[in-house]
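Please see the structure below; I have some questions.
A protein chain is absent from this complex, but the other protein chains hold their places.
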Amino acid sequence: MSILGTRVLRTEDPGFLTTGGVYTDDVVDERLAGACHVFFVRSPVAHARIRSVDVSAALRAPGVVAAFTGADLADLPLLAPPMPGMINERMSQPVLARDVVRFVGEQVAVVVTEDPYQGEDAAELVDADYDVLPPVLDLAEAASGESGVLFPEAGTNVAASFGDAAGLQADLFDGCDVVVTRTIVNQRVAPAPMETRAAAAAWGEDGRLTAWLPNQGAQGTRDALADMLGIEPAGIRVITPDVGGAFGAKFGADPEHAVVCWVARQLGRPARWAETRNENLVAMTHGRAQRQTVTIGGGRDGTVAAYRLEIVQDAGAYARFGAFLPALTILMAPGPYAFARAEAVAKTVVTNTTPVGAYRGAGRPEATAAVERAIDLFAAEIGMDPADVRRKNLLPKFTEPHTTAFGAVYDSGDYAAALETALAAAGYPGLRAQQVKRRAAGDVVQLGIGMSCYVEITGPGMEAGGPRENATVEVHPDGSATILTGTSPHGQGHATVWAMLASDELGIPVDKITVKWGDTDLIPEGGGTGGSRSLQQGGAAVRQASRELIDVARQRAADELEASPADLVFDTGRSAFAVAGDPEASVPLPKLAEEEQLVVRTVFIAPGPTFPFGAHVAVVEVDTETGKAVLRRMVTVDDAGTVINPLLAEGQRHGGIAQGAAQAFLEEFIYDADGNPLTASFADYPFLSATEVPSFELAHMATPTSYNPLGAKGIGEAGTIGSTPAVQNAIIDALAHLGVRHIDMPASPQRVWLALRSAPGAPVFSSTGAASNGSRDA
Amino acid sequence: MQVQLTVNGQARSDEVEPRLLLVHYLRQRCGLRAANVGCDTTSCGACTVLLNGRSVKSCTMLTVQAAGQEVTTAEGLAADGQLHPVQQAFRQEHGLQCGFCTPGMVMAAVGLLAENPHPTEAEVREGLEGNFCRCTGYHNIVRAVLAAADATAAEVNP
Partner (left out) sequence: MIPAPFEYAAADSAEHALELLAKFGDEAKLLAGGHSLLPMMKLRLAYPSALIDIGRVGELAGVRADGDELVIGATTCHADVAGSDLVRSQAPLLAHSAAQVGDPQIRHRGTIGGSLAHADPAADLPMALVALGGSVEITGPGGTRIVAADDFFTGFLETSLEPGELLSAVRVPRRPGVGWGYQKFVRRANDWAIVGVAAIDGRIALANMGPVPIRARAAEQALADGASPAEAAGLAAEDTRPSEDIHADRTYRQHLARVLTRRALEHQAG
């Protein structure tokens, strides 16, 4: 009986549950003995020229070892945007602001103290003087440059463009009976992992840097630090402690990490930093932040003939990964649909706000949210059930790769089955019947049913050399095994699942298998964990390495047993080779490691990215007097092919669903008209808590991919991608009978109430605030 | 100033600044780093410990306020190498992923079940309203607390 596909409890958990994980701020290491503590001073204004930064008073404060400003670090390179050539390099971020600050929270100075408590005291004494400039916040103004340009040397606020804006066809919608267009918002959110950013740095006598910091791939982090410090990657060892969540925002390295490393070198002693939540909310990269214009046209029979998506991406103050996101949005623009004609274009603009980066889904949730909104807008316009419109337009089932007009090669998919499974699990006809009843009765609390169909790209191969991952598997004479992986888990459970994969091949129990990652001296190459790549590439690599190890071991066993390799059978139950037909003539695997190391390193090369898909159905109740929407049910299909550990796969889906739902009705990072953040604490930023979501109903579907021997696609982001539009559509659906066609996310109570007030069939709000809509007394 | 309190059953006496937050005392002075700091506004609960058996957010207490009292952290739950029923339930139900919220979540759950041994799902969710998790979507955390309640009831009434 294979262990694969079974609910193996995590080997990681006992430690986490008893003594707790060891996160960067927890690390105790002799190399960090006597460390000083770094505290950042940050800009209180969104856009200004820095006249001066006076640290003299801070230097006199108790416990202050040093203080530095941008001038001190002026010869460090800038943090260049990713995807060289695609994004304007003049919009690079300095590690400490030099002449200009471009967002509230941008770091302008550091104070370094003996004790962490002294840093905040000293920071208050730093006197920074600013010549305030008008902030550029509005996306249209940013695009036109009319209210100012963040980087005068660039002469524009446009950081990147994707798609062919000049090539948009004026006649794309010719022949459509119905055309609907709308500009919608995919709002800025904060990834807000529970562990904020941190770093610990120590330079050795050999001149090498050892850096501990939370990350999503130590190798990429090492390279990013090397770039920012202007040194060779070989001069840096990155060690990855436990990471308390990342969600795309802990890839590579941030300027602050480089500053901490620089301080340690400058002072000749180790340095540590742990950011506050306020810093995290304003200075860790944000997510999403797209304004989208969707246009959809087709016939009254529900067939969509054409779809256009036009995107303006807010990059924030500096071009980071966020500037590139729309390229992924464009790639996935048509989603799972067989539109006859589709176009998408985007431009990215900088604004005086927190830089935008990857956040769970990174560009693909935006694509799904746009097309799913468009489908519902179209359905409302023609008066058809949105499920039927989807049925009419989904790509039919395919098992051979299907190339879309946007160049995405979908590996396998059965989108209609996903939708039908989700609708059936939700009891869709019954829900609609309930909705009819409540509408007829004019209930104050109305029922909304929303759905989404999605497909998304995982394992896109952004790492050097295209989609691939390495694994090293070693069997030890004592019967244990060690795996080295280039992935970088931060909650996904790779220690357990990679052990399961190796165990399945080697016959060694899971609890005797140790998995290591995140130390660049031990594992110099790796693609990290993100883009839902790990199982399909990293896991496949572990399996491949295990098989190759058995092949190596077979040769040794043949020698040992004086038999021909072809006559040997490997019995995983006993973890031993035996001569076929003569089980007594056997040699256990660990014995073959006694004379010579039994270890294999392999690289699994994926033929390309894979495309998990699914369908979500959300059921909400909306109080039409207060506008408050409550999520009652989430029913999902998230098909990521073969499931290796259902317990962990469900966990990934749960987490993704919750984050996606939170964007639909709760979370938004907001600025005022001066560019001041208004949601810079967990008291103000409406981070989802347990009372706002129900338990989720997960339906099972697994359509394997042929792209790796596991048949697995990526599950990590899928839940997020499907849930956001399902919940948004549900809230709007609750009010559709009153003529409400759209509500931007988050559908906060006030937004919902405003939509109700201006809807054509809106209830009349009497002086008591009670809603009535003519058909009954309030 | 000197402060005396009991941490995980051990009496301690330490010299502390009045402003030393209890969470930092536990982490830096006692070496008990399971409780984490996750926010600045008493919102997230990652720092939750028990004070005289009641759940509190140790980031919003001064160490000196705990003088003469008993603090229990996640490290103090398991006895003789056996996981506490709540810890066992979290493992069983996959109620943790990155683990950062987990010690606080577990302590909040222990406190919740001490006051309400048979909570409904709604009561569990409300009881954990002060503990944020970004990874699990709360689904398995709720299952874990309900399972722990069942397990404890089974122990009491086998």
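Remarks
Residue numbering begins at 1 within each chain, and the chains themselves are lettered A and B in the order written.
Rule of thumb we're sticking to: a residue touches a chain if its C-beta (ideal position, glycine included) is under 8 Å from a C-beta of that chain, and two chains touch if they have at least 3 such contacts.
These numbers come from a predicted model, not from an experiment.
From the set B:N8, B:T48 or B:T102, the residue in touch with the chain omitted from the display is B:T48, counting the whole complex.
Considering the full assembly, A:E120 is the residue among A:E120, A:D174 or A:D551 that touches the omitted chain. Screening A:D638, A:E692 or A:E717 against the full complex identifies A:E692 as the residue touching the chain left out.
As for the chain not pictured, it touches subunit B at residues 1, 17-19, 21, 24, 40-43, 45, 48, 51, 54-57, 59-62, 64-65, 67-68, 108, 111-112, 115, 125-127, 129-131.
In the full complex, subunit A touches the omitted chain through residues 117, 120-121, 124, 276-278, 625-626, 628, 666, 670, 678-679, 681, 684, 686-689, 691-692, 748-750, 753-754, 765-770, 778.
Everything that follows uses one rule, which is that only the chains that are shown with their structure count from here on.
Residues 17, 19-20, 24, 27, 33-44, 46, 74-75, 77-78, 83, 87, 90-92, 94, 96-103, 106, 121, 124-126, 128-143 of subunit B touch subunit A in their complex.
Contacts from subunit A toward subunit B in the complex involve residues 9-10, 12-14, 16-23, 25-26, 117, 192-196, 242-245, 247, 274, 276-278, 490-493, 647-648, 650-651, 654-659, 681-683, 687-691, 693, 695-696.
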